[in-house]
Structure formats: C-alpha cells, structure tokens
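Encoded as structure tokens, the structure appears first; notes follow it.
Selected chains from the complex are presented in situ; the others are not included.
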C-alpha cells in the first residue's frame, strides 16, 4: 500500500544535502524555490518518496516531515526556540501526553505548538499573548500544524493573571518573567514545574530573586548548548561558526 | 478535592535543596535515607504536599514526580542517557504520541521508557536487548514506570534483523551501530529518521561511513552539552565541575 | 654533553601516564610518593631522562619541567588560575618580555609568577596582597620558581592605591575588582590593558558598570573553556567529567 500526499499535509522537498524546503500542501498556491517554482496542487496524490519537477525541470524528492521540520515552514513574528531547548524544556517540565500546561508569551508559537503536539490527545496547552498581531499569526500557525484542537490561545496579558488552576507546568518565555512567577507558583499542582527561558544572566538573577517569594523549591538553571558537526568521515569536526547562545532554562518545583 | 498517594505511584521525598529521594510506593518495603528510614506503606493515603517523618524524626515533603524523576529511582545496569540527550533525540527522531519506534540496546531502559512515555497512548516502542540479565531488569523497570503497555521488549540481538517494518524511527544506542544502519534504513517509512547515539568520534566516523551505503540523507551530527549553574542571585555562575561529555547524536532521513 | 640535575631545579618524576610528580630538588628533603619515597639529594648529578628508584624499588623517570609543571608543585593558599586562562590573559593583556604589569591579589602567586616568567628579563611585575600569610607563602613560591628577580611583591591592599604609573597592564583577580578599576585605568599607558578575572556573572556586571566611569574602551568579556579528551586512538572522545567553569575574563583599553 503506497502512501500519498494529501491536501493540508506538510512535505519536505529535498534537493540536496545543502538545500531542502518545507511547505504545507495547499491548492492554488505556487511555491518558489531557488531551483524553480512548483504548483503545490501537483503534489496531491503523489506517493511519498517520488520526485516532483519544478517549472525549470529541477527534481526534488517529496518527503514526509517530522514535527520540527514543520516549524521551519511557519511564518515568524518573534525570536523562536530551538529544538535543543524545546526538547530539554519538555522533559524538565515533565510535559507529555495528557499534561495540562500554561505557556506565555505565545510569540510565533513554536513552544506552544510543540507542547501541544506532545500533550496529545488528552492534554491541553493554554497560551497567552498580549499582542493582537502575534496572537493572530500564532493562531494560523497552530491551525496549519494541526495542533489547534489541543491549544487554547488567549489574546491576554499573562501578567494580569493566570486563569487556569492545578496545572502540571507553567512555561514562561517572556522578557519579565519575574512579574509572573508568584502567580504561576500558585496555579501549579503539587509536584508541578515552573520553567522560565531567558537570554540574559541579568534576567536569570531577577527571576531567581523572585522565586524566593514563591516557595518553589529544587531550583535549577541549565544552559543547553548544541554543537553541530561536519558529517564527513575522514574530516569529522565541529562547524567553525554556529549558534553560541540562545538562553538559560530555569526550573523550580511546587512541593 | 485533595489528591493522595496511592500504592504503585512514584513519589519524590524532599529533604532540602541538596537532598531528595525518588521511590515507588510499595507495601512491605522500608526505604532507607541518610535521614532515617520510612515504611513506604505509611505514605499510602497521605495528601501530596504533606510531610512524612522518618524513624529518627526527620521530615520530608511527599511530592509528585515528573517522568524524569522516576528514571532516577530505577535499578541501573548500564550507562544511562541524560535528559539533555533524551529531549533532543525525541524531537530529532520526530517521535511523539502515536509514533512507532524501534530502539536498541535496551540496557537499563531509560531511552525506551522515555520513548514509550511519549508515544502514549496509541504508539509503540520495540526495544531489543541481547543480554538476558539486562532484558529482565529493563522489564521490571518498564513495569514499575507503568510504560510496559506501550513497549514490546525483546531479548534479541538487533544485529540479527529488525522484525518491524514501516517504523517512524529507529534509535540506536549500541557500541557498533554501523552493523545495523543498513537494516534500519530499510525498515523506515518515507521521512523516517535513524538516530544513533555514540560516545566516541571513532564510532561517529564508522557510523557516517556506514550511512553512505544506506541511501539515507540529511545526515547531521550534534553534540548536546548541558551546563548547570549555581542558582544563587548575587553569585550566579556555572558549577566548577560537571558532566563534560555524554555522546554524539547522529541523525539521517529516509527520502 | 649530558645535562644533569642541579640543586634548586624542578624535576618531573614520571611513573606512568596516570601518575607523575613535580618537585624542587633540595638537599635534606625526602619526597613521598604513593610508590615509595626518594631522598631528593640522590637526584643531584643524575642525567635528565634517567631513572631514579624509590625506597621500595619503584622506578620513575627524572624529567625536565615546563613552567606550568612547576606551578603544580607549589604550596597553595587560594583558588588558582588554570593554564587555559593564564595563556589567554597573557595575550589579551599584551604582556610579554619587557612589559610592566600590576597584578592583585597575589594569592598563591600563579598569575604573578606566570606574568613574571613572561616579562623576563627586562620587564617587571608588581603584585599586591593584603593578607600577610598569603604574601609570605607567595614570596617563597616566587623564590622557588626563580622569578623573584622580576617581581615586586607588596603586602598591601590594592584598594588603597596603585603606586605604579605608566604600566602596560593591570590584571585583577579580586572579589571586588570594581573598587580598583578607576584607579587602575588612571595608571595605564596609552593602549594599556585592564584585565579582570571573576567567577560570577554578578561580578562581571558590577565590573562592567564600574568601567563606564573609567573612560576605558574596547570592552570585551570572554570565557575560556578547555575540554580535555581521552587520548586513545580508536576511542577518541572528551572526558565524561571535568572542569566546567573557572571565570570570565574582562578586558578594556586605555585610548
């Protein structure tokens, strides 16, 4: 039984080891690559693994996507979180199928979408975004990823109060998380986890100070660094230039 | 409504920021800490968040566990994988609720158990372990974690052939993964991911060489480093001594 | 012409790849190793590269030392600076043969001694140490390393004023460097460098703030991380556990 591309699915179009594209298959849309353009409707019904030809005759392999691939295809409004941090936050927050999670700010939606994908099918993610324009784009991103059924997006300022209670985790990716830590702590179940992600050590210090007032314990600060290597046997080595910092992950527990 | 400890649940017993314990609540078992011992049956029925007293009068807070906490309470037979690597592998392999995954070698079972916890409720993990003694301890670990319903543990050598087909991911944490990469590649669905985790660069090079024969593409090698910080406002800094290496994560895709 | 061991020289006594010792050759001293003891007088006149036998018949190779080896043989009073940081500070401070440098606090003397070794024969290092006991041990350390001719050790608090002027570099390894930065800046020649080494990000921030008042420019903060690898062909990999942090190097220039 051959599996074929359906409308609304995400596909990865592979050209070579240096260049591939991720796009959602929609009728009536033409996708432009540096190797020519493709009418996306042409993909529908193609078996996965087959070639598609651009208008200039270049061939790309039509491939199934992983969840993280699809994130690459989204419209971005804010700095996004990288897989190295997403994976660590997921485990550190104890979030998995069935979890109830509060998250803010939504931003582009990478973090909320990833959480939603992992709390499926019985969990739920409540995500707060104060800016209307970000909220609307995130909504579209959640829809196109198919995770909207597991998310409650809110166009609200989380600093005005978390409306959920007894949540398994609160995850904050905000410029001023210390304004929310006390409220967040009060909304966690026993054993629940507050996770804060911030780029500067100054923010870490202010967050740590604020945690003292919350009664949360088992405070940890971790920095996840991912080093990419040149995957060439006989010339194996890290890349010369790369990402050297994203942020610090602070976690604390309700006892 | 107060939530209380039930038999078979895992609890975290918190003493202070330096010392806490993770244990599964079983009748007839006495748990020994450096602050005295606790008859675990005493915990049953206690509200989460309450104190329990040891036989020498020390108090510990009875707290709900995250999944990664429970891993800490397992009996170990082999070197285990750390959360920093588990989280990254999860996202890199594209594994989530509903995924079908093959994994080897089982070892202590950290990786298989984590994968199982994340493919719940509709996915499945097939894990291979050639050593009978490791297999049996892993089986007990899966049972005590409650993830056995999502795992098919096999006391078999994966080098003799992967028995599953059309799997979403194959994850290898073996000394000689290059003996399995070709078979693994043939059992992946389109877009499926092979992930290999090895500690030495020599193993990375041999694995990269073997990948050339598989036709897998989009090869990446990543090293995830987690740096722990001293969570003290006014004295914020990384710890002086810590883990400096676990392993390299190699991934490749079936097109 | 064979070179032989002379009294007062430092030697490295090599037992195997895991164990070697560094000691200064002094008459009347017996050196104790885990492989037996050696009357150091016995070493005098031995050709370098020959074996010496301990009182229990174990053999060690008598080897010439590098400067950094000798540091290992010193009596320590304080946390010392590692070669990875010493080397970077040396180049960053622009210190070499002929330089004039002010340093504080002396502590064990690793930094002052290294600077002295590198400003030879025509440069000079002025080092301040407020504690009498540290000062006295450092003095002995400088003597035994043979660098005292290039050092002016002072049992003074550098916070009460730097007595030198027109110096090429001021290097501060102090808990509160921000109390000295303004004075330090005023004592530098044009193009001179202030280098501060501190372990916490909190100290970095206070130092950076203090630098604004000094008029120093080209401010940089760098962290030097050294990762040690297992030097085994066929099993090449970083060590699992190691040093994960020493300190941050801040530098600024007088224009």
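Letters A, B and C mark the chains as written, and numbering starts fresh at 1 in each.
By our rule, a residue touches a chain if its C-beta (ideal position, glycine included) is under 8 Å from a C-beta of that chain, and two chains touch if they have at least 3 such contacts.
From a predicted model like this one, the values you see are computed outputs, not experimental measurements.
Asks: With 3 copies in place, how many does the full complex contain?
Replies: 4
Following the convention adopted for this analysis, only the chains that are shown with their structure count from here on.
Asks: Two chains share more C-beta contact pairs than any other pair here; which two are they?
Replies: A-B
Asks: To lay chain A over its twin chain B by CA atoms, how big a turn is needed, in degrees to the nearest 5?
Replies: Answer in degrees: 180, to the nearest 5.
Asks: Chain A to chain C: how many Å between their CA centres?
Replies: Chain A and chain C have C-alpha centres separated by 46 Å.
Asks: When the C-alpha atoms of chain A and chain B are each averaged to a single point, how far apart are the two points in Å?
Replies: 22
Asks: With chain centres defined as C-alpha means, what is the inter-centre distance between chain B and chain C in Å?
Replies: Those two chain centres are 43 Å apart.
Asks: Hey, what residues on chain B touch two or more of the other chains?
Replies: Correct list: 201, 227-228, 233-234, 236, 238.
Asks: Residues of chain A touching chain C in their complex?
Replies: So the residues of chain A touching chain C come out as 201-202, 204-205.
Asks: Provide the residue numbers of chain B that touch chain A in the complex, in ascending order.
Replies: For chain B paired with chain A, touching residues are 3, 12, 14, 17, 20, 48-49, 61, 63-69, 83-84, 86-94, 96-98, 114, 117-118, 120-122, 189-193, 201, 204-206, 208-209, 212, 217-234, 236, 238, 248, 250, 253, 255.
Asks: Can you list the residues on chain B that touch chain C in the complex?
Replies: 199-202, 227-228, 233-246
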